[in-house]
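Worksheet for the structure shown next.
Heads up, one of the protein chains got dropped from this complex, but the rest are sitting where they should.
And then chain A:
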Amino acid sequence: MPSRLESGKEYLVESRLAPLARSAGSADVDSYIRGLRTNVAHHDAVVDALTTNETSWFRDRAPFTALKGSVLPDLIAKGRRHVKVWSAACSTGQEAYSVAITVADDFPALTLSIVGTDLSDRVVERARAGQYTQLEVNRGLPAATLVKYFQRSGPTFEIAPRLRQQVTFRKHNLLDAPPVGGPYDVVFLRNVLIYFDVATKRDVLRRVRSVLAPGGTLFLGAAETTIGIDDAWERVEAAGGSVYRLKEAKAA
């Protein structure tokens, strides 16, 4: 299995895999899962069935307020002209592009490289394409931003090439070694830890530590925290949002 699930989520696995098991002609979910060990062709379908790709533009707003009001100004004050960002478990890319939009709008002198990663091939493809449906652009994207950074082509809205050029999307499992290209000044790891058990959360947070630049900033989802999981982190208030930093980095 690609992810280790929190206990109590078994019913989810059962209900989401049942249709796949049926269409593969397996007697039940258990025998379907046993078959998976040998049938690699089904792996991507299983990943898609098990993961929720729910996301939106400027999701929860507060992280982007903190980015704009505190995190990026601090980096600039330290003399930084280039910032590296990792959008981990990025789903269809709205989070990564929201960072690119924030920088283009408010810090045009800053250059940016963003790596967006996700376990699912399907969402990585979509993120790369940078094309969104009407329903998707309605979610969280102010109309003024839509007309500024998107081009309509038929039924879809396509992100401006100059923003897309700043983002590289790659398939990556959070249970593996972090993606190359670090260290990252800012890491977004939102709404994915909730799916893991505590030991896995701790592992993932350790790996993030290893690619975080000194003084770097971690954003977690609104329902997530490092507290009681990995004590190397501390929670800091930043322009109305909460961010996480490594404790020893404080003196730096």
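Assume contacts are C-beta pairs under 8 Å (C-beta built on N, C-alpha and C of every residue); 3 or more make two chains touch, one makes a residue touch a chain; residues count from 1.
As a convention for this text, contacts and distances are computed from a predicted model.
For the chain that does not appear here, its UniProt entry gives the protein name "Response regulatory domain-containing protein", which is one of "Response regulatory domain-containing protein", "ABC transporter permease", "Sarcosine oxidase subunit delta" or "L-cystine transport system ATP-binding protein".
Touching the chain that is not shown, out of A:A77, A:A109, A:A143 or A:A223: A:A143 (per the contact rule at the top).
Screening A:A27, A:A109, A:L135 or A:A223 against the full complex identifies A:L135 as the residue touching the chain left out. Counting over the whole complex, chain A has residues 134-135, 137-140, 142-144, 146-147, 151-152 touching the chain that is not drawn.
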